[in-house]
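Apart from one protein chain that is not included, each protein chain of the complex appears where it belongs.
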Amino acid sequence: MAKHETPLLDQLETGQWPSFVTDIKREAESRAKNERNIEYQIPADVCEDLLGVLELSFKHGRTHWKHGGIVGVFGYGGGVIGRYCDQPEQFPGVAHFHTMRVSQPAGKFYTTKYLESICDLWERRGSGITNMHGSTGDIIFLGTTTPQLEEVFYELSHNLNQDLGGSGSNLRTPSDCVGQARCEFACFDTQALCHDLTNEYQDELHRPAFPYKFKFKFDGCPNCCVASIARSDLSFIGLWRDEIRIDQEAVKAYVGGEIPPNGGAHAGRDWGAFDIQKEVIGLCPTECMRYENGKLEINNKECNHCMHCINAMPRALRVGEDRGCAMLAGAKAPILDGAQMGTLIVPFIKVEPPYTEIKETVIEPIWDWWMEEGKNRERLGELMKRQGLQRLLEVTGFAPDARMVQEPRTNPYIFWKEDEVDGGWERDINEFRKHHQR
Amino acid sequence: MAFISSGYNPGKPMENRITDIGPRHFEEFYPPVIKNNKGKWLYHEILEPGVLVHVSETGDEVYTVRVGGCRLMSVSHIREICEIADKHCDGYLRFTTRNNIEFMVDSKDKVKPLVDDLMSRKQAGGCYKFPVGGTGAGITNIVHTQGWIHCHTPATDGSGTVKATLDVMFDDFRNMRLPAQVRISMACCLNMCGAVHCSDIAILGYHRKPPMLDHEYMDKMCEIPLAVAACPTAAIKPSKVKLADGSEVKSVEVRNERCMFCGNCYTMCPSMPLADDVGDGIVLMAGGKVSNRISAPKFSKVVVGFIPNEMPRWPTMTDTIKRIVEAYAAGARKYERVGDWAERIGWERFFEKCEIDFTHHLIDDFRDPAYFTWRQTTNFKF
Partner (left out) sequence: MEYEEAKQKILDGLTKKLKSKSKFYFNDLSKIMGVKPREAKKVVNKMVEEGLLEYWSSGSTSMYGMPGTGKQAAAEHED
């Protein structure tokens, strides 16, 4: 017999997609039975109270959580989000229900041994409910009491060699795509760069001194599977500068229908025979390809790296060999002044350990500028908007490049600097008056 | 329930403290076939929905079986995932950015037993525990935020709206019949801690009522200057209010017409709650993408200004999403994303095809960039 009736939530136990309600009930049952004799450090019926309070929200159409900002682990300004239930008498098990963010490994590969150790810890010291993973990328521990925060952190750091992630005005836990670990498109080792920068900037990740949040994300190619271009203050997107590698025999095999196009992604419908003219040549945004006499030609100088032909014929076409990444800055969700995509600030940079150029000519000068000039709660992209792309280029020292704009300005209101104009701005009015009457 | 110390000494928090160690190193977690072939992959192919093969220049192959996961996951569920990975995958697995779980094996004969095992596992109510799919030109897992399970400013639920939507769209998770992939994302308030603003279809929780003011408690619970400063549109100012008993207290005044319903004041000040059963609901957005393929990445556009919260299954919302997907499936060309399709046929045609009413709420009036979203040509359709 469940502790709370949950008639609305129970209706989410049918259908085909996995039911989170059934899953929480399963955890509630597991805690009630406690077959492993765990000494639960927070109430054993926490999951039942969680279902109870969620049912109440389904009934009321309103949340029953309050924010708490003081809770955290000593010396860290991020990694913990405080939560309190606004009906603690009815649901004492979730009266305190704080979240902890645990820094995920780059690429999100795991061994079962590691995951089980995480489960053991969180079952004993928390609700046993997680997010795999949160939006930014962390492993999320959902719900524990204030006294357990330090205990969880102590066990993570001492027994699991594992640190917390970021929140607040910090560097947020960086995240990356699967990259070269299992993708032929990746133009740099996303995991290596993600891990290196995460460790290099631990102080920035744990001890907030930025005007607002700051995100790094790493996409191995312009397909942008981790959406870095849309949601990271500094986005790293893999690119090649040389020629797309072509296997002409494989091209013929696509044309001849021996290999399904687009890696078989369209197999669920009969789209007719593969038509290389229509599906590849005709869709190339720069019209830099042709297929004649059984031979595919690409004018690589005109290619803009959109990935379409490579995606459509992955066995025939491969990214080039002179690889690195482009860097874009300033992306953010709409709050407050509207959404912003990342703006290209470095068209190409080599990605090689120890990544000195990336750190010393891009990341750190940008942070210094933003920390000094950024207003409270102003994202990098908003500072860029306020002070201009030119200002950012002065900071990084990268030369202005036509690649950095969609189009040149349509107004002529150039704020000329005095040293750009011959003779400067100091002029002699008396000399002028010799030739022009008052 | 006896308190068991981890070894932490509250009196001396810095004693033996370990900090700044970061995440575990990714190489500890690579399965051998990944470790041996990293950077050497030649090509991939989707063999059936949810099953991929990647072929290396060494001749090695890795077969990946992708299954949908609730991002909200119990440790019992994770232990079951581990049991499966131990049984079939030598104890390795990974998660994707979109909350899918990927089981990898190093030869083709191991695929079918793994898929059969995964699809045979069901929850008590009949739901699949580990549905295989989410690849290619279909609908993959919906990324989402906390909602009512854990957040203090949501305008709707996260897990509930996602479960309702994925039940309706389940066939397209298991199939690849669409013109291109359709990425659906969900954020439970406009702060979008899950950035959904570049999704083919975005489900967004939205409040429509300014905060209530608990005047009697305002100055006791909150620091008024902080509440004032929290407002991004400067709609809050300090004020003095006379209570029913005649006493005067310090409080705040909200210029309601300037409120954008973000809840930032409630975060700083618990005496300014804004959640409301009638006021809160769903905004639907469409046509965004993050890929640079063929066309540039683009933002999602608001296509439905408001849908009420209809617990537990949000039928008006899921019907509308279904209509958009079906209209897109019928009308778009191969490789064309929702946004590319809408731009090709024109947004006026999009609303017609999707049977969605166009209302004034959908015309941008927020700050300068709004002007450039209005039609400035005679190239439109009747």
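Letters are used for the chains, namely A and B, taken in the order the chains are written, and counting of residues starts over at 1 for each.
Note that in this section contacts are C-beta pairs under 8 Å (C-beta built on N, C-alpha and C of every residue); 3 or more make two chains touch, one makes a residue touch a chain.
Worth saying up front: this structure is predicted, and the values here are computed from it rather than measured.
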| item | value |
| --- | --- |
| Chains in view that touch the one left out, judged over the entire complex | A, B |
| Contacting the left-out chain in the complete assembly, out of B:99, B:165 or B:191 | B:191 |
| Absent-chain contact - pick from B:268, B:303, B:324 or B:342 | B:268 |
| From A:15, A:68, A:128 or A:268, residue that would touch the chain that is not displayed | A:68 |
| Candidates B:124, B:226, B:243 or B:370 - the one touching the absent chain | B:226 |
| On subunit B, residues whose C-beta touches the chain left out of the figure | 14, 191, 193, 220-226, 230, 264, 267-268, 270 |
| For subunit A, residues in touch with the removed chain | 66-72, 75-78, 80-82, 84, 146, 167-170, 203, 207-213, 368, 371-372, 375-377 |
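Everything that follows uses one rule, which is that only the chains that are shown with their structure count from here on.
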| item | value |
| --- | --- |
| Computed distance of Cα centres, subunit B from subunit A, in Å | 13 |
